[in-house]
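The other protein chains are all here in position, but one chain of the complex has been omitted.
A, B and C label the chains in the order they appear, each numbered from 1.
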Amino acid sequence: MSLNTFGHLFRVTTWGESHGPALGATVDGCPPGVAVDEAMLQHWLDLRKPGQNKYTTQRREADQVKILSGVYEGRTTGTPIQLMIENTDQRSKDYSEIAQKFRPGHADITYWQKYGIRDPRGGGRSSARETAARVAAGGVARAALDLLAPEVKITGYMVQMGRLKADRDRFDMGQIGQNPFWSPDASAAAIWAAHLDELRKSGNSVGAVVEVVASGVPAGLGAPIYGKLDTDLAAAMMSINAVKGVEIGEGMAAADLTGIENADEIFLGNDGRPRFSSNHAGGILGGISTGQDVVVRFAVKPTSSILTPRKTITIAGEETEIVTKGRHDPCVGIRAVPVGEAMMACVILDHLLLHRGQVGDAGGRIG
Amino acid sequence: MSLNTFGHLFRVTTWGESHGPALGATVDGCPPGVAVDEAMLQHWLDLRKPGQNKYTTQRREADQVKILSGVYEGRTTGTPIQLMIENTDQRSKDYSEIAQKFRPGHADITYWQKYGIRDPRGGGRSSARETAARVAAGGVARAALDLLAPEVKITGYMVQMGRLKADRDRFDMGQIGQNPFWSPDASAAAIWAAHLDELRKSGNSVGAVVEVVASGVPAGLGAPIYGKLDTDLAAAMMSINAVKGVEIGEGMAAADLTGIENADEIFLGNDGRPRFSSNHAGGILGGISTGQDVVVRFAVKPTSSILTPRKTITIAGEETEIVTKGRHDPCVGIRAVPVGEAMMACVILDHLLLHRGQVGDAGGRIG
Amino acid sequence: MSLNTFGHLFRVTTWGESHGPALGATVDGCPPGVAVDEAMLQHWLDLRKPGQNKYTTQRREADQVKILSGVYEGRTTGTPIQLMIENTDQRSKDYSEIAQKFRPGHADITYWQKYGIRDPRGGGRSSARETAARVAAGGVARAALDLLAPEVKITGYMVQMGRLKADRDRFDMGQIGQNPFWSPDASAAAIWAAHLDELRKSGNSVGAVVEVVASGVPAGLGAPIYGKLDTDLAAAMMSINAVKGVEIGEGMAAADLTGIENADEIFLGNDGRPRFSSNHAGGILGGISTGQDVVVRFAVKPTSSILTPRKTITIAGEETEIVTKGRHDPCVGIRAVPVGEAMMACVILDHLLLHRGQVGDAGGRIG
Partner (left out) sequence: MSLNTFGHLFRVTTWGESHGPALGATVDGCPPGVAVDEAMLQHWLDLRKPGQNKYTTQRREADQVKILSGVYEGRTTGTPIQLMIENTDQRSKDYSEIAQKFRPGHADITYWQKYGIRDPRGGGRSSARETAARVAAGGVARAALDLLAPEVKITGYMVQMGRLKADRDRFDMGQIGQNPFWSPDASAAAIWAAHLDELRKSGNSVGAVVEVVASGVPAGLGAPIYGKLDTDLAAAMMSINAVKGVEIGEGMAAADLTGIENADEIFLGNDGRPRFSSNHAGGILGGISTGQDVVVRFAVKPTSSILTPRKTITIAGEETEIVTKGRHDPCVGIRAVPVGEAMMACVILDHLLLHRGQVGDAGGRIG
């Protein structure tokens, strides 16, 4: 992982600013022969697309992806795949205030301190628009997984908005696509809707927790010690805008447990493979997948751009106040769901390729 | 980050198994002219060393570090620094049971599934002994920081054992070295001691939460988008054995907050630098340091090796039980404190070098 | 260096196929504040552009570069710079023969053997068109050097076509732009012109040797042992299509010399810096620049696509013959000159950044 690239063998470099002519992802290392086309990638982008309901930014972006290279007659060739998304709705609004003042909680001040120059239009490179490129790249990763490990299924959903948690006893994965919050708990979705309406009207925003599960992941993926599967997942999720915490399996709550409680006891399944009594580990032991569901959660902080005035300073060093107008998500966690899925797909594929390269079929059998 | 190496310019590769002849760290990219000697590194290793009190494993390791290269007449030369720690207390115990059975919660089963071969002695490569090499490398990183950014101070401590949390109102950093738990809350330390005694006697273990703070970190460190400071910290901490969750600043609790609550408002400090009303961000915005304290927390799961029998299977595929004898930490989180500090030192130094290389002194001023 | 990316801190990833919609370069790690615009990059691209005289392919490509990201108001922001060149002259010719037969000396057969799929149109990814992206990226590197090390000057030229060598006694660098061969020896250029005319008419092609010199390179650049300046230059030049040999300073002829002959004796220059009696070393000792001219040469094999029938086989495994029609350079070495310059610029800049990051101003003084 370095700079604007992530991945070891399946390497994704994203580029582009919120209000530049285009943004995209350079995907290098995709295996050859994978069926990929623009419609397939568009499917995933449409899920993330803003402006689809009142709970996400009203910016209207077509988010139409173009494949510029690496695919020939509908199949990947093993060469770099360039995915480009043109920006169409860059309103010619006045950025002079944002160019001079730093929005609290936003990267304005740190980009300035680091680089001495920044593109203030819509957050520039630090805008959540960058995640569109991740979703496009994730679409390629999913397509490759469909070919190489079709049993892998990746599902993301929201489990908490503000202090309001969904109830796992009510989880019905069929509900995820039925509400604007990707909630498997329909009741929670209804409550969140009311809560978010209120926050939005009062010029406020709120945080969220997203969970992403990958099932069907083969045992043995992960490259200890510093390319562990959980290490790379932690990095991948923490790299998403506004994420402040990442958990694998029990996550922070693992601290609460005793060794007796935490042990996922092992039995022999009917399929001759290990069967675990529980999954506190989140499908990863010693940085390597166990064959159970890989479970990752991450917390997304509340959107920093709010309509309520906050104290700040100017580049000139004067104290002042700022109110962030414009079209912002009141709960940026919502649109982080497809992004988390995309990152999961990229990491799983990357480790599948790494394992194939480093280990081949030398892995151990049980029984 | 890849395989057994972490870091971009300050690159640490650890090597070695728990019961092999030696383990260590190959440190590449340390700037020249840094004052480093074995005594200095030994200081940090001694803090982590096992067997110092009844709350850590009774394995007696001298953990004596030798510098084999890269240092000439007490100063680094810019060439790779090889740090070697010989294993002295490899008891010739019988590993035949562990070689056949997989300990629940342990990497035994995944190393087997991945590689088809594993060194069962003391956990082999997945043993927490690997972290001694990290602490040695972290000592080099600290020495380099002393030269290049002497204002940086790194402090780690335990904030939670099991469900028992330390009380921030009672924090006194002077207390950290005064109790076996690196606790800044002396009262909590006393309670933890009693709790851990009980758990240990009953053949159980417990999890913990460790917090590491770096103060004096210059604003501007971090390489967005995928080499963000928080991304690399998340990866660094998650790579430590038994860690299941990583938080920056508010961490998972960021989800609970509204945008109004979460905004760290900005004022102008007396020193002419930005002063923030709070530090929900943990010192990092958009992946770049703000100049505030960089605050990381991570959860360490309870030690998997416990004296209570647990159900498991053998390599041959038979269901059985296992009791893990041997000398194990009842709360492995305790010894993770110096490890977390070491990782923090490595990441901060690495980003200092990266920033110097990529940006030089082009960063922006305020006022 | 890996896959489609080269460079450590200044990282260039090229993408695109000869007859796809576009090709380009994703440039990551360029320092902020560098003055860059499309016209500046176009200048370098125009020098490499095909179809400018009868000695290069008659394909007519505008080779118009667009900057899609990373530049704001004419200056780089430190974020990835996406450079796109649309392909305009993809003649809808019939590729069915090339799709079935492998051209001897061409990558057709190896791409097929490796990937099991290939884009046969114009050589796909293995086409020399890929080098347009390098030239564009090299333009960014030059702009950054202009800011950070303005004394660096990079000059490439041809020193040999076929067996006909230019005469160093006649070198006049002012001649380089005055003939289609980038020759500093005007007489040689005239001879080459006649020779190439003849070869072209007879359906043949010819090899060449290109030399690239960087003057003004500060002493101290290069990261031993495996990121040496000469190591990276060798990799950079060998990565160019059709290159089969790379030399630094004396190059292969260094084998001919004795130690007495080869020693570049050292004196003290009037400027207080070391002055060398000669430059057999090509400006690099132990992988680190000496402050002398950095001198690299590389041999480009004759174009494989020729009008003379050659024996080959088909994908189906049948023996046959092939004549490569189409618009090909009779001496692809000519257009390799600006490409070699671009690679030199990228490597020098990369090592400047690396040195700044790893060493800062800790280097040694003399006197």
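Going forward, a residue touches a chain if its C-beta (ideal position, glycine included) is under 8 Å from a C-beta of that chain, and two chains touch if they have at least 3 such contacts.
For clarity, every value in this text was computed on a predicted model and none was experimentally measured.
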Inset, instruction - From the listed residues B:82, B:205 or B:292, report the one that touches the chain absent from this view. - result: B:82
Inset, instruction - Check each of A:33, A:51 or A:216 against the chain that is not shown and name the one that touches it. - result: A:33
Inset, instruction - Kindly state which of the options C:75, C:106, C:142 or C:335 is in contact with the chain not pictured. - result: C:106
Inset, instruction - Considering the whole complex rather than only what is displayed, give the residues of subunit A touching the chain that is not shown. - result: 9, 29, 31-33, 78-79, 148, 224, 353-360, 362
Inset, instruction - Spell out the interface residues on subunit C facing the chain that's missing from view. - result: 1-6, 8, 14, 102, 104-107, 109-117, 125-126, 130, 160-163, 199, 204-209, 219-228, 230-235, 237-239, 241, 244-268, 272, 274, 277, 280-282, 284-291, 297, 299-306, 308, 310-313, 315-319, 333, 355, 359, 362-367
Inset, instruction - Just the residue numbers, please: which parts of subunit B touch the chain that's not shown? - result: 2-5, 11, 13-17, 20-24, 26, 28-29, 32-33, 66, 68-70, 72, 75-82, 84, 114-119, 124-125
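What we mean here is this: only the chains that are shown with their structure count from here on.
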Inset, instruction - Would you mind pulling out the distance in Å between where the CA atoms of subunit A average out and where those of subunit B do? - result: 26
Inset, instruction - Could you put a whole-Å number on the gap between the CA centroids of subunit B and subunit C? - result: 45
Legend entry - Residues within subunit A bordering two or more other chains: 2-5, 14, 114-117, 125
